[in-house]
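As you look at this complex, bear in mind that one protein chain is not there, while each of the others sits in place.
This part shows chain A:
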Amino acid sequence: MLQHKKFIKLTKKGKTVQVNKEHYLRDDIWSGTPLDPQSDPASNKLDADAKQYLVVDTNVALSQMDFLEHAAITNVIILGTVLEEVRHRNASAYQRLRALIESPTKRFFVFVNDHHRETYIKTDVSESPNDRNDRAIRVATAWYMRRAPSMPIIMLSNDVDNRQKAAVDGIKALSVHAYARSLTDEPDLADLVAGEANGEEGMEVDDGVAGRGAKRKRIYEDHRPMSSITAGIKAGTLHQGSLRVNRFNPYEGYVGSESVGQDILLAGRTAMNRAMEGDIVAVELLPEDQWVGASARLRGPEDATDAAMADCDEDADSAEAGDMARDQDGAGIAPQVAPGEHYGDVVNSGEKRPTGKVVGIIRRNWRTRGYAGSLMPDQPGRTARRGGANMLFCSIERKFPFIRIHTRQASTLADKRIVVAIDGWEPDSAYPAGHYVRTLGPIGDRDTETEVLLLENDINTSPFTPAVHACVPPLPWSVTQGDIDDPNREDLRHLPICSVDPPGCKDIDDALHIRELPNGNLELGVHIADVTHFLHPGTAMDAEAAFRSTTTYLVQRRIDMLPKPLTEDICSLRADVERLAFSVLWEMTPDACTVGVRFTKSVIRSRAALTYAEAQSRIDDERLHDELSVNLRKMNVVARILRRRRAEAGALQLASPEVKFEIDTETHDPLDVGMYQVREANQMVEEMMLLANITVAQHTLAAFAACTLLRRHAVPPPRQFEPLLRAASAAGFTIDISTSKELAESLDKAVKSDDAYFNKLVRIMATRCMTQAVYIGSGDFAPPEYHHYGLAAPLYTHFTSPIRRYADVVVHRLLAAALGLNRLPEDARDREKLAALADNINLRHRNAQMAGRASVELHTLIFFKDRTVIADARITKVKANGLVVFVPKYGIEGPVYLTSKAKEQQRQNVGASASGQKGVAGSEEAADEYMLDEEKQTVVSKDGNRRFTVFDKAAVQISVVEGTGRRRQLLLQLVERSLLPASEQAQV
C-alpha cells in the first residue's frame, strides 16, 4: 500500500520547497515473538516465556537509558516511531539504544510500526506531532496485544495523559517509577530511574518521589526562551560561547566569546545560572561598574560539612550564602599542571575584566557516560524516608557542582565510588538532579580510583571486539619468505640495529643503527615498526585505533590502542627476531651534515633491546669495544652535534616535574617516588627521533601539500608568559620572550649559585607558559603556521611511534603513498575528514595525558597514605592568603595556607553576608593577616616577621587528609627548614 506525504519546507536560505515523499506500507514486518504464528521464525527475538513485554515511549527511551540498560530489563519492544524520534533528539542516546538492540541478552526488538500497514497512522488535523506519536505507540501496543494475546504487554510512559488514553484503549500502562518499584527483587533498579528533567511531568508527585511544593523559592533566574536568545545574539546584546569553569575555583567561569574579543568572567554560581563546564551558553554582560577581577586568593580548604549540607533539599536560601561560604575543596592538590595552565587562577588576577551572567543555555554538554564521585556523608538527624533518601553526590572533578540524587541504597553506597548521570536542573534547586548509574568500587581502593580516573578522562578500556581481533594475524607470527622477497622491502637484517627504551617496555616501536660507509661517511638508520603492514584502512581494527588514537600509560597499567598481539609481539621490534620495519636511512658526513636520505620498508633483526640505563653504561664504559657499544658512542657523538645545532636554531629545553614510582611487585603499592632521571642516552634517542620526524614531515608535505598530518606548536601569546616574567623579575632575572632563541638563552642564564634546582624550576614554569602542541591537517593552515615553536623546526610530525599513536599510522600511510608503495585511501585525501581526525587525536592525546597525570597523582596519594614526610620545597606563587609550593623530590605542587582555617571561615562568612556579590576582592582583604605585593611577588605578615617571596626555599610536611566528597588529598604545611632530614639539607 502506498501513502503519499506532501508538505512544504522552508530551506536554510529562506526559500520554500515542496517536498513530496512516498511511503510504502508493508505486510512483511514481523512482530518478533514466537507467540505470533505469522511472524518469521528467523526474526523472532522476544522470549516466549517472558513475564511480559514492555513497550516504551520516546521520553522513556530518551531519559531513562540507565534504567533500560539494567540487566533485569529485557524483552522490550522498541517502536520505529520511538527510535526515529530518539535519533533526531539525541544522538548519543540513540547510539546507546542501538547498542542495547544489538545485545543478544537484552532481547530488545525493533518493530518498525510506521512502515507496517496495520500500525501506520495518519496525522489527524489539529493533532500535534507529539500526540500523533503517542497515538502511534498506543496503536502498535494494541496491535501486539492482538498478535500475542497470551502475553501481558505493558506500555511504559511517564506522560499521565498518554497513560489515561491507553487505559481507555484497554492497554496496561505504567510509569517507569511504578514499574521499577513493582520489581521488588531488584532494589537498585529504582535508583536508575531518572527524575523528569523538564518538569513537564509535574503529576509524578503522586508516585512518591519527593514532592517539591510551590513554596520553594527560585534560586536561579529562568532561562530565556530560545527565540529571544537567538535574537539577542544577532542583535549583539548577548554573547555566545562555551563555558569553562576554573579548575581551581569552581565558582568562577569563563566564556570565550568572539564577539567580545576576550573571555567573559562569570563570578559565582548565580551568574553561571545552572550552566556547567562545556555547555554552550548565552551570556549578557553586566554594566561596566559591576565588573570584577578574578579572585586573588587561594580557595580555602574547609570541611564543608555544615554550610554545604545545610541545603540539601529544604533550605534553598542558604544556597545563596552557601555558594560562597561552602567551599567544596579549592584546597585540592594538583601536582601536575598542564602546559598553558597556571596553578591558581588566570593571569592578571585582580584586574577588572568583562563580567557577565548566563541568561540561557544553548546546548548542554552533560556527559552521557556519567560523573564519578561519591555520596556526601549523611547529616545526623536526617532520616531516610520511605522508599529511599535524597542525597548529595560530590563528583571527583571539582568543576562540577554537587548533584542531588534519590537512592534506596544510601548505606551501601556510602563508602563507594559511584557513577551518576545528570537529568536536569530546576531554577528552584541549588544543585542539578541526577540518578545513580553504577558502582565502581570502594573508595580509596587503587583499582577503583584508577577506574575513576579512566572514566573522568573518557578513556575506552573495553576489550577489543571480535571483529578487531579478527584483523590480527594469528600467533606465533614470523616474517615470511614472501615478505623478504617483496621487491619493495629491503633486507636490512645484516645491520647492527638495536633499540633503546625505558625498562619494562614491551611495545618497542623504534630501533637505531649507525655504521661507517666505505667513503668515510656515516650511515644512520632509524627503523620504525611497520604497523601499517598489518593495519589496513577501512578495517574494524583501523576504525577502533583511529577512535582510541593513542595508548594510555598509567603508572601500573597500559591501555592499548592496538590489540596486544600486535602491540607486544608482531609489531614490537624485539631483540633477536626478524621484524618488519619502515626505515629512514641518512648518509651523513662525520660532522653530522646530511648528504642524502632515503626511506624504505624493510626487514630487520634487532641485535639488542637495551634500556636507557644499559645504553648509558655502554656509552660511558670506555673499556667496552664490542660493536654495539662502539656504535652507540658514535651515535651519541652525532646526537650531540645535532642537539647543539638545534639549540643554536632556538629550540627550547624545557623541563617537566616527571616522577617515577618504584612499585612493590606483590601489593602493587608504590614503595618510593623519585624524579625521573633523564640520561644522555634518552636525549640521544630523542634526537634521532626528532631527526626522523622532521625528515618525514618534509618528505610527506612535498608529496601531499594539502593533506599531510603535521604537528604544530604555536608561538605562545606574550601575556601567557606574565607569571614567569613576574616571578623571574622578583628573583632578579629578566627573561626575553621575543623569540624562542632569546627565551632559550635567557633560560640558560637563569642560574642561582646557591640553588641548584632554581634553573629547573624556571624551566618548569616556562613549560607552563607554552601552548599545547597539536596535530593539524596541512590544508587548514598556511605554511608559515606549520612552525613548531618548542623545537624551532619549520616542519614537524610524528612518525616514530605507530604502535601507540594513531597520528604516526596516518603519517606512515602518507609516506608509503609518497614513495609509491601503496595508494592513499580516499578518506586521507579529504581535508575535512583529516581535520576531524586530527581533532580526535588531539582530544584523545590530551585525555591520555591527563589520565596519566591523574594516575601519578593517585599513586602519590597511596604513597603518602601511611607516612608523613618533611621535604625540601620551593615557592612558585604567592597569594594574599597562602603560597603555592613545589616539592622537587616528589614532583608535587600544591597550596600552603598562611591564614588559619578558623580565620578563613570567619572571613568568608563576613564576605558572604556583607554583600550579595561573590568573589569581590574588596570585601575579602579586610580580614587579612598578610599583605600581598604583586610587584615583588612577596607576601608579608602584618607584623613584618614572616615574608615569603617567589622561588624562596621552604620546607613542607606532606600528609594525606580526606576532604569533601571523600577525595583524598595531600596536605602541605610549612615547617622550619631545620626539620628537613639531613640528606636533603646536604643536597641544598
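Everything that follows uses one rule, which is that a contact is a pair of C-beta atoms (placed from the backbone, for glycine too) under 8 Å apart; a residue touches a chain by one contact, two chains touch by 3 or more; residues count from 1.
We take it that contacts and distances are computed from a predicted model.
**Student:** Name the omitted chain as UniProt records it, choosing among "E2 ubiquitin-conjugating enzyme", "Ribosomal protein S5 domain 2-like protein", "DNA-directed DNA polymerase" or "ATP synthase subunit gamma".
**Tutor:** "Ribosomal protein S5 domain 2-like protein"
**Student:** With the missing chain put back, one of A:25, A:50 or A:624 would touch it. Which one?
**Tutor:** The one listed residue touching the chain not shown is A:25.
**Student:** In the complete assembly, which of A:110, A:286 or A:932 touches the absent chain?
**Tutor:** In the full complex, the listed residue that touches the missing chain is A:110.
**Student:** Given that one chain is not shown, which residue among A:101, A:178 or A:835 touches it?
**Tutor:** A:101
**Student:** For the chain that got dropped from the picture, name the residues of chain A it touches.
**Tutor:** 2, 9, 11, 15-26, 80, 87, 98, 101, 110, 112, 114-115
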